[in-house]
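One chain of protein is taken out of this complex; the other chains stay put.
== chain A ==
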Amino acid sequence: MAGSKKENIYSLKGLKSVYKFTTGQMFKSKSYLIGLITLVLLMWFMGPLMMVSGNLGATSASSALDDYNDKDIVSINGIIVCNGTEIELSKEDVSSAIGENLANTYIAVTQDALSYEAELAEFSNSVSVDESLGENVEAKDTLITVYLTTDYENASYLVDGVVSDNSVISNATLDKVLDSISDTFNAKRYEQAGVSSLDVQYVMSGVSTNDSMTSTEYNDMINNKNSEEEIFTISYQMSLLMVILISLSISYIVTVVMEEKSSKLAETILVSVRPLALIAGKILAVMTYIFTIIILGTVGSLISNSVCKALLNLEYEIDIIDFSVVFSKGPIVVAVILISLICTYLIFSIFAGIMGSTCNKMEDIQSSIQVVATVNMVVAFVAMFGPQFFDEKIMLVLSIIPPFSCYFAPITYMLGDLPLIAMIISIIIEVLVVAALAMLCAKVYRTLILSDDHRYKFMDIIKLARKKEEVTNV
C-alpha cells in the first residue's frame, strides 16, 4: 500500500527551467525589447529634457533683449526715456538694456519736458522710416517714449511705455523694451541704494516661524539635514521608482500567467513541474526583466543628468527626476534599498500572480490588474506626501506594516528617520509576508490555473487555501 503523505506542494523542482525559458522568451520578444529600450531611454532623458526646457524658459524670460525679430528692429527707430525720478539713468544704460539688435536705434534720456521736445525734434529730423512699414507711417509712429516716475502715494516707481496712436510697434515688442528698461532701472536703484540682489531677496522673502518646541525637538531640527525640499525630493524619487517597478511588474506577471491559461498549456506543464516552482520561475523572470530596466534606467539617469549639468552649464538644475538620491547616501543604503525593492516586488508580484490565475479570459485581465494597481497607487500616494505631513510615530508604524512599509521603510530610512535595526525588522516582516503569500500560492495556484469556468474571488481563494488537504500522491 502506498504511503499516505501530504503532497510536497512547496517543491521548487523545475524552477530553473521555467526561469530560463521565461526570461529567454522575454528578452527575445520584439515587443518586450522595445518596451525595455523605450523605458530605459525615457529614464535617461527625462531629467536632462526637463532641465533644458526649464532653462530655455528662464533664458527666454531674461534674454528678451536678444529676441527681437527683423520686424521688431525695423519698427523701432527711437526710444526716449523721460526720467522723472532721482535714480540716475544714462543713455549707455538704456543701450545696454535693449541689446545689440537695436544698436542703431535713436536713444535719448531726458529729465524734463524741454529736453524731451528737443530730442523729439532731433529724432524726427534724423530718422527715416523703412518703406516696408507702409506709406503713411511717420517717424513718431516708430518711437517709444518711456516715462519713469515716482509714485509717492504707494512709495514705488512707475514705468510707462507710450507710443503714437498709429504706431507700428506691436504690444509684444513694447513689452520687451519695457521689461528690459525696468530690469536696468531696478539694478540702478539697488546700486544707488548700496544693496545687492541677494539683500533684496532676503528682504522680500519674509519670516517663517515654527511652533514652540522642546529643547530636544529644537536640537533634532537643527541637526536635521533634510530641508522640506530634500524630503519631498527623496520621497518623490523613491515613490516614483517604486511605482514604475510595481506597475510594470503587475501587468507583466498577469500577462505571463494568462499566457499559459489562454494557451491551454497548464495541464501539460503541471505534469512536469509543481505549481509553486512554475509561478516562482515566472516571477523571477519578470523580476530580471524589470530590474534590468530599473538598474539601467537609474544608473543611466544619474550619468545623463550629471553630464547635462556639467556640459551645458545650466543655470537651473532639476534634481527631482535624476534618481541621484538613491546613490548619494552610500553603499549600505543602496544595498538596503535594493533588498527592500526586491521584497516589495515579490509581495506585489505574487499577489498579481494569484489574481492573474483567476482570469478565465483576456477580458478578466483588466479587473485583476486593477485590484493590485489600486493598492499600489494608494500606498504610493501616501508615501509621496506622507513624510511631509505625518509625525515620526506614524511614519515608524507605516514603515513596519506591509504594504505601506514597502514604500515608507526605504524613504524614512534614507531620510534618517528610521534606524537601521528598524529597517531590518521591516525587511524581515516583508520576507515573512512573501513566504506567507508563497504558501498561499502553492496551495491554490494549481486549482486556479486549471479552472476555466469559475471566476474565483478573493474570499474563494482564502477558502480554497483553508480547505483540509486530502491524501494525494507524494
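Here is the rule we use: contacts are C-beta pairs under 8 Å (C-beta built on N, C-alpha and C of every residue); 3 or more make two chains touch, one makes a residue touch a chain; residues count from 1.
Going forward, contacts and distances are computed from a predicted model.
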| item | value |
| --- | --- |
| Per UniProt record, name of the chain withheld from view ["ABC-2 type transport system ATP-binding protein", "Chromate transporter", "FeoB-associated Cys-rich membrane protein" or "ATP synthase subunit c"] | "ABC-2 type transport system ATP-binding protein" |
| Full-complex contact with the absent chain, from A:14, A:35, A:99 or A:416 | A:14 |
| Which of A:104, A:272, A:328 or A:388 contacts the chain that the document leaves out | A:272 |
| Interface with the undisplayed chain - residues on chain A | 1-5, 7, 13-14, 17-18, 20-21, 24-25, 28-29, 259, 263-273, 446-447, 450, 469-474 |
